[in-house]
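Left out: one protein chain. Kept in place: all the others.
Right, subunit A next:
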Amino acid sequence: MASLILMPALSPTMTEGTLARWLKAAGEAVSAGDVIAEIETDKATMEVEAVDEGVIGKTLVAEGTQNIAVNTPIAVLLAEGEDAAAADTVTRSADPAASASVAIETPTDPGIVEAPEVAQAENDRDWGETSEITVRQALRDAMADELRRDEDVFLIGEEVAQYQGAYKVSQGLLDEFGEKRVIDTPITEHGFTGMAVGAALTGLKPIVEFMTMNFSLQAVDHIINSAAKTLYMSGGQMGCPIVFRGPNGAAARVGAQHSQCFASWFAHIPGLKVVAPWSSADAKGLLRAAIRDPNPVIVLENEILYGQKFPCPVDEDFILPIGRAKIEREGTDVTLVAFSIMVGVALEAAAILAEEGISAEVINLRSIRPLDTETIVRSVKKTNRIVSVEEGWPVAGIGAEICTVAVEQAFDWLDAPPARVCGLDLPMPYAANLEKLALPKPEWVVDAVRKQLRD
């Protein structure tokens, strides 16, 4: 049966074009793949190929015609044995719109589709008896517990096995779990991260240790484009249960390439969860939750905290919910919001402020994404002031997000503009005195609070 050849769209944005030249004339036979015409768009001259075999019955558009809309009939293709008269029939009877597209069911455009309400994570409960352990020990124990609990969990990274971890976080794991499950890699972040993500897509549950989070940049494409997005792109078929962990932020005197906070980088990405433990309990409870989570979770640790001791519940079922902050110190005059090592700085600031008769509430975020906005907003409504404290840079940082939450959700309760305390907006210097000047200290927090109370 004779059919119409329509003006094709030859690029994602093309809506019309010029028919520059006919390469086949009426009466000529064509087979699929033959070039029949040249079309000019604003970007290029493209060749139009026949998609079926037949004979060109007639051309409907003259050479040089401009602004031909996509889907306009440009020629008639006759099937084997048909004569030219059939061309006229099809041209007369065809409704171009109908032949171009079939009517489809399209939901009406609602303008904005709001995100559904997400249930807040359960509150942390009282886990009873605790013992003092280092953050390093807590992280190690969390991995050991989960490796014992689930055969699909394995640890992979540089120096995690025989060397026992560059920072000794994986001490003893090779001995207990063997080289199948505690795997040393070459220095090849892009490769081993991609490999681990691939394994996770099949349902295994890798823990990827970056010797420091700085090196995650080598692998960031797999974290964002492969791990975080595949669930969505696959229509929910293929999740990626994986943990990316390692020390984040400044250590001491290691210079610009090894001293930076990645909280804001990763918190930006839908499809990822991001946690940042401060204490040993945070470290153990959050890492266990991260390993069990069916989604990719970034665990931002801190090298300086590794050796610090904190009380940690001894209950063997101890685990923390991802998405819940913890109020480390209650107060009534100002809310200090911090994560990771800055929780300690905020607590020190709160102690100094207390001596001046100022009562500061300190929130340890624990999770950066999802962010526990409920706890932040409730606190601000009580204290009427908020100061965020982070080690990372100020521009588009976590503090900017926290202050926005306060303004959007508790504006009428605020007695002062929200304030941010951040690391200075510069690459980390090496010199001891300069490095000290670049990182937030309790005095900066105290100053920010005093200013809020004064103004």
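As a working rule, a contact is a pair of C-beta atoms (placed from the backbone, for glycine too) under 8 Å apart; a residue touches a chain by one contact, two chains touch by 3 or more; residues count from 1.
Everything below uses one rule, namely that contacts and distances are computed from a predicted model.
Visitor: So one subunit is absent here. Using its UniProt record, which name fits best from "Na(+)/H(+) antiporter subunit C", "Pyruvate dehydrogenase E1 component subunit alpha", "Fe-S cluster assembly protein SufD" or "Sugar ABC transporter permease"?
Guide: From the listed options "Na(+)/H(+) antiporter subunit C", "Pyruvate dehydrogenase E1 component subunit alpha", "Fe-S cluster assembly protein SufD" or "Sugar ABC transporter permease", the omitted chain resolves to "Pyruvate dehydrogenase E1 component subunit alpha".
Visitor: Would you mind spotting which of A:G198, A:G255, A:P394 or A:P429 touches the chain that isn't drawn?
Guide: Looking across A:G198, A:G255, A:P394 or A:P429, the contact with the absent chain belongs to A:G198.
Visitor: Given the contact definition stated above, which residue among A:Q66, A:S131 or A:T188 touches the chain not shown here?
Guide: Of the candidates A:Q66, A:S131 or A:T188, A:T188 is in touch with the missing chain.
Visitor: Of the residues listed, A:G64, A:P294 or A:P311, which one is in contact with the missing chain?
Guide: A:P294
Visitor: Determine which one of A:K24, A:R140, A:R245 or A:K273 touches the chain that has been left out.
Guide: Answer from the full complex: A:K273 touches the omitted chain.
Visitor: List every residue of subunit A that touches the chain not included in the displayed model.
Guide: Considering the whole complex, subunit A reaches the absent chain at 6, 8-12, 14, 32-33, 35, 43-47, 49, 51, 70-71, 100-102, 104-107, 110, 113, 115-116, 154, 180, 185-186, 188, 190-204, 221-222, 225-226, 230-239, 241, 270-271, 273, 292-295, 322.
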